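Dumping the structure here so I can ask a few things about it.
As you look at this complex, bear in mind that one protein chain is not there, while each of the others sits in place.
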Amino acid sequence: MITLTHYLVLSAILFSIGVVGVLIRRNAIVIFMCIELMLNAVNLSFVAFAHYLHSMEGQMFVFFSMTVAAAEATVGLAIIIAIFRNKETVNVDDMNIMKW
Amino acid sequence: MPNTSIMTFNILSILPVLILAGFGMMVLVVDVLSSRKMGEKNFLAYLSLIGVVIAAFLSKNFTGTTLFSFYGAYTIDNYSLFFQFVFLLCAGLTILISKNYVQRENINYGEYYTLILFSTIGMILMASGADLLNIFIGLEIMSISIYILVGMKRTRLTSNEASLKYFLLGAFSTGFLLYGIALVYGATGTISLRQIAVFIAGKGGVLDPLLLAGMGLIIVGIGFKIASAPFHAWVPDVYEGAPTAITAFMAVGPKAAGFAAFLRIFFIAFGQVHQDWEKIIWILAVLTMTTGNIIALIQTNIKRMLAYSSIAHAGYLLIALVAANNMSVSAILFYLLAYLFMNIGAFAIVIVISQKEDSFLKISDFSGLAYKHPRLAIAMTLFLLSMAGIPPTAGFVGKFYIFSSAIKSGYVLLAIIGVINSVIAVFYYLRVTVAMYMRGPEREFQPLTLSPFIFVAIIISIIGTIQLGIFPAKVLEIAQRSILLLR
Partner (left out) sequence: MIHYLPILILFFIALGFALTNVGISEILGRKRPTKEKLTPYECGVEPVGSAHERFSVKFYLIAMLFVVFDIEVVFMYPWAVAFKSLKLFGFIEMLIFIGILLICYFYIWKRGGLEWE
């Protein structure tokens, strides 16, 4: 029997993998993929909760968060391409023009 | 619970938003259809300004009404109308200070104005959202538009970098906010703020761990948007790299919108469990003020200095959030309006001084300004004094009300830390003033051209800063009427 807890634990694990990925990876695209993993882990929680609570709000939320993630992906790729054109790298350690 | 609640799908209630969206798309289409060159597209600025003005008039018509439309997802009350006014004023002033700036910096795309209008929509949705979905969507509309605006100067590497940093960290924080919302939804079974409050009341004000974790994650997500420490690392770089007019916009708009949502979520949904979150916000407030003010002391770039100062201002506003009484809501509203005037005014002058390609952004570039352009120097001094909180300016009254609200709720220590921080802040604001008045020019001042648009923006900011400082009663009264229907 798969209970709500299983879904939540899986979702938490995926979310944590995403967070760790953002913190340790250095390629902007990979970092961005890890962020997408985080968002999708949350979507899993939403759907699990919605099923468990018999409410539609969670599923509705997932629709919107998917769209938001897509819009974010588009803007993110555009920004990464813009920076690649100027700098020929997507390594975030090289993004160091501005420092205090 | 207000007894005037009308639970309907009322499309007229979002008329200002629809107008902004319509004008935004119109600007896009007109832009691609016109055959003029990039330098000759001034009419786009006029068009978007008209849109903002119409939206402001429409939202003024709602004054005094309280209604819940879209089945309770969207609220119109004095509180959200006050914020709508702040956002529309912010967008209008930004368009005014942008018009010549975008020409000078070669970023005169139609998208520029469209995105300003769209992010204003996002802010309005955040301030008017009565459920977590609406607040989340508003936050994302606002943020995604601003990610692009920051990177608008595509050929400049600092702008690219700022955009990438803001985007990556912003999307990261979105993940936390979304997770927080998911946990709150899971714990309470609803996303409506009022229903969450009802649920918590039903439990006798005891939070289960799931709800507590969700609340913490929401603090992280919104704390990022309002630039509170320790989630402030992006602020200086992004403020420095963004086009200056956008820096002015994002220093005010998203912060105000973040606080609008923060107040609504924490006063309505989590109002009964104040003791569970006051400690966290208390620490955040102290950290934010102190970090912002201390690091601002050693800055040499004026935009970075203003960035750290904006972090410090977020800290003062958090004090009022901790106090959580009726006075603190009106104090936050008043302070945000004052902050709007002084901040946009200061950035407008930075735009004028910095000249083509933003070449003069160091504080030393302001030396001797008083001898060459005395009126600009006076205006800049006024804005800086207001930020430092020196009477008779808007900033003083705002700070006064914030600290009084803290004392009224018994947070004397917090108020004292706030006052000490204000004193520290005087040093770095005065540094610029001293440079302008007491030092000789370190560079040749080219003749500055003050276009009518930016002139109007500076005049409005000056009037706002002085009026709120000398005659605060009227605005305070409006702010007091805008108090959230607490609990």
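The chains carry the letters A and B, assigned in the order they are written, with residues numbered from 1 in each.
We take it that a contact is a pair of C-beta atoms (placed from the backbone, for glycine too) under 8 Å apart; a residue touches a chain by one contact, two chains touch by 3 or more.
Bear in mind the structure is a predicted one, so any value in this text is a computation, not a measurement.
**Student:** Could you tell me which of the visible chains the hidden chain touches?
**Tutor:** A, B
**Student:** Going by the contact rule already stated, which one of B:14, B:28 or B:152 would touch the omitted chain in the full complex?
**Tutor:** Residue touching the absent chain, from the options given: B:28.
**Student:** I'm checking contacts with the chain that's been left out. Which of A:3, A:16, A:67 or A:89 qualifies?
**Tutor:** The one listed residue touching the chain not shown is A:67.
**Student:** For subunit A, which residues touch the unseen chain?
**Tutor:** These residues of subunit A touch the chain that is not shown: 60, 63, 66-67, 70-71, 73-74, 77-78, 81, 85.
**Student:** Residue by residue, what part of subunit B touches the chain that was omitted?
**Tutor:** With respect to the unshown chain, the touching residues of subunit B are 25, 28-29, 32-33.
The definition used in the following text is that only the chains that are shown with their structure count from here on.
**Student:** Inside the complex, what are the residues of subunit A that reach subunit B?
**Tutor:** Contacts found on subunit A: 8, 15, 18-19, 22, 28, 31-32, 35, 38-39, 41-42, 45-46, 48-49, 52-53, 55, 57-58, 60-61, 64-65, 68, 71-72, 75-76, 78-80, 82-83, 86-87, 92, 95, 97-98, 100.
**Student:** Given the complex with subunit A, which residues does subunit B contribute to the contact?
**Tutor:** 133, 136-137, 140, 144, 147-148, 151, 154-155, 157-158, 160-165, 167-168, 171-172, 174-175, 178-179, 181-183, 185-186, 189-191, 236-237, 240-241, 295, 298-299, 304
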